[in-house]
Every structure is written in C-alpha cells, then in structure tokens.
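Apart from one protein chain that is not included, each protein chain of the complex appears where it belongs.
As written, the chains take the letters A and B, and residue 1 is the first residue of each chain.
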Amino acid sequence: MKLPPVEYEAPTTVAEAIDLLAEYLDEASVLAGGQSLIPLLALRLARPVVLIDINGIDELSGVSAVDGWVAIGATTREYVAEASETVAGAVPLLAAALPLIGHEAIRSRGTVGGSLAHADPAAELPAVARALDAEFVVRSPSGERVVPAADWFEGYLTTSRRSDELLVEVRFPAARPGTGVSFQEVARRHGDFAIVGLAASLTLSEGAISDARLALAGLSDVPLRAAAAEDLLVGELPSAELFDEAARRATEDADPPADLHGSSDYRKKVAAALVRRGLREAVHNANERQ
Amino acid sequence: MVDITLRVNGATCTGSLEARKTLADFLRDDLNLTGTHLGCEHGVCGACTVIVDGRAVRSCLMLAVQAAGREVTTIEGLAPDGGLGPLQQAMWDSHSFQCGFCTPGMVMQATAFLSDHPDAGEQQIREALSGNICRCTGYQSIVDGVLLAAERKQGSDHDGNRG
Partner (left out) sequence: MTAIAAERYTGASIKRSEDPRILTGAGRYVDDIKLPGMLHAAFVRSPMAHARVLSVDVSAARALPGVVAALTGADLEAMTVPGPDLLMTLMGWAGPTPEFTLLATDKVRFVGDPVAVIVAQSRYIAEDGCDLVEVDYDDLPPVVTAALALDPGSPPLFANLGDNIASPHSRSEFGDVSGTFAHADRIIDFHIDVHRHQNVPMEGRGCVASYDADLGVMTVHAATQSVHVTRIGVATRLGMEPDKVRVLAGDIGGSFGLKIGASREELAVSAASRLLGQPVKWVEDRSENLTASGQAREESFDVRAAVSNDGDLLGLDAKMVIDTGSYPGMGTMVPAIMQAMLPGPYKLAALGFESTAAITNKAPYVAYRGPWASETFVRERVLDLIAKDLGLDPLDIRLRNVAPRTDPPAVMITGRPLAGVTSRESLERVAQLVDFPAFRRRQAEARAQGRYLGIGVATFIEAAPGPRSPEGPSGPMGLESMRLRLEEDGIVALFTGQMPHGQSHQTTLAQIAADEFGVPFEQVRVVIGDSDIVPFGLTGGSRSATMTGGVALHGARQLKAKVLDFAASVMEVSAQDLLITDGNVWVRGDPATAISVSEIAGRAASGQFGVDADAKLEVEATFDGGEGGWSGGTHCAIVEVDVETGIVKVERYVAVEDCGALINPAVVEGQIRGGIAQGIGAVLLERSAYGEDGSFQSATFMDYLMPTACDVPRIEIEHLETVPLDADVNFRGVGEGGMIIAPPTVVNAIEDALSPFGVRIYEQHLPPGRILELISTGID
C-alpha cells in the first residue's frame, strides 16, 4: 500500500503556496496533517500530480481571540487547539468536539484547517463549524475571501474552495453568556468516525432558549443544519416534550446514506436520540455556566 | 529526490529519498530500524507509532520529508544499549505481549501517554491505547503493564521526595 509517484513542494510562505496552487490547480493536493490525505494516497485512491506541503508556513498556525471571534490558523494542530485555553473558554463546542477526533496520535498531526477542508460529513469539526456559522478565510492570487460555513460545505468531501485558493484560517464566534453546548456521537468504537453526531449549542436567557444551533454529522453528504428544530426551540422553555419534537423535526426530512455501519433508517433513529440527549446536556451545561 | 537531515534516537541521520516515502518506510528501509512495524499503512492500527518532537505519531501517515529537522524516537531508542526502560520492564513483568507485532507501537504510544499523564487510571489508559490494535492479548495484560509502570514511577517519585 505504497504511495504513488508524486511531486512535492514545501512552500514557506502563503504567497508561495498560492502561486503553486495557481500553477497546478486541480492537479495539486494540499498536504497539512496528512491524516486523511495520506491514507487516500496509500490506497491509490487519490493521485495528485503534486503535494503542496503547507506545514512549513509558520503564519498559518496559531489561535487568537479577535473581536468576539476565535481565529484558528489552518495548520493549527488539533492537539494544540484541544489544549488551548482560548478555545476552551470562548468556543466550548469546539473544545467538546476536539477530543473525539480519532486518537491522540491522529491529533498530533491532524490540523483544524485540514479537517475542515477535507469536509468529511461524518467528521466532528464540520458539524461544529456548521452549527456555529464559522467563517472560512481563503486566499488566492486575486485576494482574500471569507466564506460562511453555510456556503463552505458543498458536497461529499467537496468544499467551495476554488483550486487556486488556500484555506488560511477558520474563525469561530465566541459563545455568548448563558450558552451551554453538547457534542454527542455514536461511533462503533472509541475514536472512530461518528456514524451519526450532533453539535449542539443552546443559549438560555431567563430560563428560556434564546439561541439554538444544531448540526448533524453523518446524516447527509454535508453537515446538516437542523434549522426547523432550531426554529421550534427558540423562545421556548426547555422540556422533554419540546426536545422530542425538536428531535423529530431535526431528522424527519433527512435521507441519510446507508453503509456497512448503519442503514439509512438506523441513522435517522439514532440522530433523533442524539438530539434529545444533546439538548438535555446543553441545557444542563448552560445552567452550569451561569 | 529530496535530501533530509533529522535526528533519530539521538543520532543525526541523513537520507536522500523520494518525497512519497513514508517516515515508517524510511526508518525501516533506509535506517534499518525495523522495530517500527507496518500493520495497515492507513493510520488505523498504530503499529507504526513513533515519537516525533515529543508526540506520538503514526509514522505511516507522515512523509519522511516531513520529519526533516525533527527529533524522532523509535522503539530501538527507548532504552540504552538494548536494555529495558521502566515501561518495557513493567510490560515484561506483566506478560503484556504474545506475538509482539503490535508491541513497538503500543510501547511508544504508552510512553508518550504516560509522560503526559503519569497518574492515569485504567479507563484513561484504555482510551489512550484504543488506537493501537492487538490481535493476541485482549489488552488486559498490556493495560496491566502500563499501570504497573505508572505505579512504580509514582512509588519511586514518592521515595525520591522523601529524601
């Protein structure tokens, strides 16, 4: 299971990287952590002409808080984000999801940007980004673009990144006071991809839900934002009946894929259970935070 | 071909290789450090685990060129001169292994984990090792080895502090 022949470039600046992308376009694969890309190469399922290794571009790594947002450089290692107090304090949903990504050795190399650019709909970070309306900053020879999460995930392993664009940063909004989060997932084993996952964030104001964000992993070819369920929840007091109805609305129109790990029907059933559990936990955490 | 220089088990090494060669293959083929094993070559089984710049890493998911300038430790480098370090000794004492194929990856992963979590309990150890697959043991003896190593270290730290 050896990698096929491939050229290799290791730019040290974003400008260099973008020039290379402009030159190679779809024939290039950007190599960050490699935890998703290298297996594809080893299985000879991907055969890019060139690997553009961006690990040497120092400016792409780092976590900073800016104006109510947390900006995470694309090559920030998952374990660094996991240990970041800024992330823990300001983006608790991201902090909840990060430890569920694979195993520690994967997070030693895997990057926040890489996972989001790979866009596996069963992965944890795409669901978090979608739930929180994260913003994706891409740069190309023609300049910089900011893509909201709703527009970033286009299809299975497909984003709206153009072939001459490099994802340089992802921005997550800081959680408001009164917010509680929950990341739930059902996986076959500890550390596996979710069969179904839920990223949930609720903000309580005087006991009622003032903001609700739910995104489901594994139910579609992109992370699925449960807008109908969110609309139901906003303005209401938390209750078991409310959460049951939210679970129903979140999943009734879903048409999940079927594979070895679960049928379409199974995924829908489990997603509903996760919504119920996630909402309960988010409320509990919101109360804890107050 | 790309030229690289890196440190492996405390020694400076160089190589001239194709960019597509994984760190695992570089260690095994170019440096003759065959202790690091290939169990799946797609990053799931953990048999290829080594330590790079202090972190456990799957060497089948790293290109050798990405290790340029880095500090790599393999199973051969854990203890001086073919002896046994404390974790290895504890695992010997605990009958941790059978066929031995998963062993280097397990030992490296456990080494990295224990250095960050010296007080870990059984459940944490199991979770930490859940990315390393063993087909022979059912894991209990491996977990016992790690627990024993942790216990001995705490004991000796305690003794050290009593001085």
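We take it that a residue touches a chain if its C-beta (ideal position, glycine included) is under 8 Å from a C-beta of that chain, and two chains touch if they have at least 3 such contacts.
Given the structure is predicted, the values throughout are model-derived calculations rather than measurements.
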Worksheet, complete the sentence: Touching the hidden chain, out of A:161, A:225 or A:261, is A:261
Worksheet item: Looking at B:8, B:23, B:52 or B:142, which makes contact with the chain not pictured?
Response: B:142
Item to complete: Could you please point out the subunit A residues that touch the chain left off the display?
Response: 1-5, 39, 43-44, 186, 188-193, 195, 260-263, 266, 269-270, 273
Practice prompt. Go through subunit B and note every residue touching the omitted chain.
Written response: 18, 20-21, 28-29, 32-42, 44-45, 47, 74-76, 78-79, 82, 84, 88, 91-93, 95, 97-104, 107, 125-127, 129-143
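The working rule: only the chains that are shown with their structure count from here on.
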Discussion item. Averaging over Cα atoms per chain, report the distance between subunit A and subunit B in Å.
Written reply: 30
Fill in: For the subunit B and subunit A complex, residues of the former touching the latter
2, 18-22, 25, 40-43, 46, 49, 52, 55-58, 60-63, 65-66, 109, 112-113, 127-128, 130-131
Worksheet item: In the complex of these two chains, what residues of subunit A are touching subunit B?
Response: 1-8, 10, 31, 34-35, 38-39, 41-43, 51, 53, 55, 79, 102-106, 108-109, 189-191
